[in-house]
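Here we show just some of the chains, and they stay where they sit in the whole.
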Amino acid sequence: MDFSLDERTELLKKELVDFMYGHVYPNEEAYAKELESLEDPYAWSQAPTLLKLRAEARSRGLWNLFLPGEEGAGLTNVQYAPLAEITGRSRMLAPAALNCAAPDTGNMELLAQFGTQEQKEKWLTPLLNGEIRSAFAMTEPAVASSDATNVETSIVREGDEYVINGTKWFITGAMNPYCKIFIVMGKTDPTAERHKQQSQILVPRDTPGLTVKRAMRVFGYEDHYDGGHAEIEFKDVRVPVSNIIGSEGEGFAIAQARLGPGRIHHCMRAIGMAERAISMMCERADTRTPFGKPLSDQGVVRTWIAESRVRVEQLRLMVMKTAWLMDTVGNKGAHTEIQAIKIATPAAVEWILDKAIQVHGAAGLSQDTFLAGAFAGTRSLRFADGPDEVHLNALARSELKRQRARREARANA
Amino acid sequence: MDFSLDERTELLKKELVDFMYGHVYPNEEAYAKELESLEDPYAWSQAPTLLKLRAEARSRGLWNLFLPGEEGAGLTNVQYAPLAEITGRSRMLAPAALNCAAPDTGNMELLAQFGTQEQKEKWLTPLLNGEIRSAFAMTEPAVASSDATNVETSIVREGDEYVINGTKWFITGAMNPYCKIFIVMGKTDPTAERHKQQSQILVPRDTPGLTVKRAMRVFGYEDHYDGGHAEIEFKDVRVPVSNIIGSEGEGFAIAQARLGPGRIHHCMRAIGMAERAISMMCERADTRTPFGKPLSDQGVVRTWIAESRVRVEQLRLMVMKTAWLMDTVGNKGAHTEIQAIKIATPAAVEWILDKAIQVHGAAGLSQDTFLAGAFAGTRSLRFADGPDEVHLNALARSELKRQRARREARANA
Amino acid sequence: MDFSLDERTELLKKELVDFMYGHVYPNEEAYAKELESLEDPYAWSQAPTLLKLRAEARSRGLWNLFLPGEEGAGLTNVQYAPLAEITGRSRMLAPAALNCAAPDTGNMELLAQFGTQEQKEKWLTPLLNGEIRSAFAMTEPAVASSDATNVETSIVREGDEYVINGTKWFITGAMNPYCKIFIVMGKTDPTAERHKQQSQILVPRDTPGLTVKRAMRVFGYEDHYDGGHAEIEFKDVRVPVSNIIGSEGEGFAIAQARLGPGRIHHCMRAIGMAERAISMMCERADTRTPFGKPLSDQGVVRTWIAESRVRVEQLRLMVMKTAWLMDTVGNKGAHTEIQAIKIATPAAVEWILDKAIQVHGAAGLSQDTFLAGAFAGTRSLRFADGPDEVHLNALARSELKRQRARREARANA
């Protein structure tokens, strides 16, 4: 288990930190205002500041870092982790500036891994170039999305076309008019074996029958910066059969493959958020003197700072171990660890953000600081890709199994 | 210590429950939409639905219930508590419909208790009639508002006028154009004894030099339903000397008098929010079947439900005891208990809301349920009127003092 | 809901507090040493100090306060609660001195309520007089005692005798040689309906076939002060049929009746422990100055003190409400509340004791303070009479049911 950063990562890290201080942090406020003044505030990808930053990032080689293999930067997870963490410190701007923002990242990975040549040319290339955006349409209002097999949207073959019917919601990015392509998860065969019923299919935004109905909010946020979270209706939406990803019945397996990297990226960025919160908490505690001495002299605030540091250290190590496992034994081999970080990260980061907010008082909940938005995003993670409880249950099941095997091995020894 | 509800309260409770089911709950959605479609979405007090409900409530005798004495309904705290709790179940609509919404309630109490005849006629009467709204301008961005003595806004006498200079923020209600009067806390004499420096003064909205600068958000919410939270600049704002409340140097004492009822009302309503959350959690848990059986069969969810019930029962009893103490020994005598409920309530209710959200999945964080907004409001309470930590510290100080007295009494016995 | 103390209770309380300061606290250390020097250290009921205190308590009318009706002091639960709390402040000595210690209290109630005239004369009278001790033999090592229906000890009728076979453990009091009578729970008819299989039967200590095998420890404590916790074997133990309590098949129902008061007494005393811990924490914090200023000036310690006070206030109110319900609507009507206090009390008191220990450092875990022993006792409560989890589950079930009924009532309105 070796988490040392190699030379290439160290160089990229230095470059990225420079970019953050030189271009990202100074533009955060301007970007936030710009979004509000766009004709469509969800059209984040066209904000002038962002366009400028993307050009700058690309010119510095800070582009598509998330994507392994030749199509991307070719980094391992251990290499990407410290970089993703840094982008998390400016969650609204940095991931987008580097073309490393969800859900595009997951969609690009998916297309790179499972797409046909045609699909790649049509959708992956412009995504890699940052020319269009994409969404991943999985969650449905009527069923518990913690279990992907529950999806009810139907994908029915009729001749050379698939016909799609169903309703999706909380489809991140889909409010952005430049989000041109949706990957839709639905059922092609409800009678098949439970994990073989699903398929994934590409649906262009302008396909007749597809209606973006409304923007879902998270707490009070509309999340313009990532294209919002849409409710979408699919009513007799028709696409050519060539739009299927992989083949019929592979939807569940492909979704699983997509989840591992997605989860670890979320965790990496969440650690960056926690680090920013700790920095802010320390600075505020040093400068605020409610009763004649700085907050940083108060025992309770110190306890929060110390606990935050201790928690973030443990988290980062577990994320790094998971990254290392994904690199060495693959996503499947790292399954339990991916679950572990999915469970531990949002809870710990939420705790840290809550304390940082408390140190900031009302400002901490307002638009004037990074904290409340980060809290909302982190809170969402506690059920994104299935609620904590499902992961805890699954992790316990594998622990129980492992312990049983251990007992049996000893009994037979 | 007797918390039984008397006949009058039982009747009012029955009336109020009828009103909630007959008029409030059925109109919640319409009211939310109406607010968005108003010319000024902060002008909640002019929303047609609300106006209708206010008339209905008033005709049923459900009006100004919060206000003791002849000017109001004349209820004790023990009588008002169960009613306020019920209004908390529909936090956006019910308190406003009954003319029992903060900060008007506190302002009306203040005027009733400390206002001159002229002040009462000019401002209290229209407030009691629901014709205008009001705000309480205390919090400032530059100083720690947990200590009211920190306020830096200056109120300087020049002839027959006071000149006010300073910046306030998070002034709830002040974005509403119908919020016609501000009670402003500032310093008339920075050289006086620490708790005698402050005064409170009435400033009409249209006074020159007063600028409502921007709307502060809370977790993304603009809180149209209560007139938002404004940042306000006072630049050489002049009002006649007769606008002072009480006399110079009494501002701190008056603020303290205002806090007791304000805090307990918040706690009462928060318990109502918790009750609604429990109801929602139970209903959702009964109807959602993610893995083939209802969530309400799952041990973890059951633990949440049970813990929520246990917590809310304890909270309510402590709030009732505090109400009873306020009624029998006065706000000062109930000081420690008021602190105790201020500490315990937001934490417990936040916990319950968090679990209810988790049971609802993404819907729980969205605009489709009551929960996320209630969470944001409850989270704010953890520093409204001073952060938890200040109250914990003060409560510990009085406990330590009490224990010392006890030891000494024993030593001398 | 009226928790005021009436005159009689106030008088008893005054008398009891005098007794505590005059006789109990000053003798705690002597009593602890005496127990160790007894021939049999478990024979607590014969320790000279205790005998003296029992005589004193009795002469002051502080005797059998727990027992309602003519056979006891005739107090209601609301009357007994504040007195039981005070005895909890000296858990090893005060309850025993007042003949109010578990499990004798539960056994006396049981005999008073369900015993025949003969049984009462033989066992209840000497128990009421403090001449003998008793035990309640329910828990078994092989089965989950959280469910009383799991009990496997068999009670088989043969002619005029019952023959008992089985193993019990953690039978509190049974190591004391003066514990002369056991109430044993077993199955008379394993084929009957699930809650009708059990019976309770009186087994004198010296019955052949009954073997007290060993002392179970709790943490490292042997709990001499309450007669320890024994493992007991019953091997063809024969008693006359007249020893059965009530009739065959009533064992479960009788156990349920016994549990209500037992639980609330435990909770009352636990609150007394918490109060003592808070007093000790405050005193220690005032006098210990590790880094040049008293611990009571440190924010973290203050937070513990304040939180402790807030928690204990809530707990006491819930216990008082439960007592009041038991008095007014009976144990069955107070079922949910009894569960609630059973859940909330050990957790809260354990938390408070933990903090008091932390303030005391190593001394807090040692025999030199009251704290560690109280922690161990409180920790045990988290599964005595069924683990928290069982109670949480049951309480959730009744909450879910109540909410369903509420929804249906509204739907039909």
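Note that the chains are named A, B and C in the order they appear, and that numbering of residues resets to 1 at the start of each chain.
The working rule: contacts are C-beta pairs under 8 Å (C-beta built on N, C-alpha and C of every residue); 3 or more make two chains touch, one makes a residue touch a chain.
Given the structure is predicted, the values throughout are model-derived calculations rather than measurements.
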Oligomeric state of the whole complex, in copies, if 3 are shown: 4
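The rule is short, and it goes like this: only the chains that are shown with their structure count from here on.
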Taking each chain's C-alpha mean as its centre, the one farthest from subunit A: C
Averaged-CA centre spacing for the pair subunit C and subunit B, given as whole angstrom: 43
Centroid spacing, where centroids are CA-atom means, of subunit A and subunit C in whole angstrom: 53
Distance between the centres, which are taken as Cα means, of subunit B and subunit A, whole angstrom: 37
Residue list for subunit C, restricted to those that touch at least two other chains: 299, 301, 303
Subunit B residues touching subunit C - in the complex, by the definition given at the top: 1-4, 21, 278-279, 282-283, 285-286, 296, 299, 301-303, 305-307, 309-310, 313-315, 317-318, 321, 337, 340, 343-344, 389, 391-393, 395-397, 399-400, 403-404, 406-407, 410, 413
Residue ranges of subunit A in contact with subunit C within the complex: 298-301, 303
Footprint of subunit A on subunit B - complex, ascending: 139, 141, 143-147, 150, 169-170, 216-222, 288-291, 298, 300-301, 357-358, 361-363, 365-368, 372-373, 375-376, 379-380, 382-383, 387-390, 392
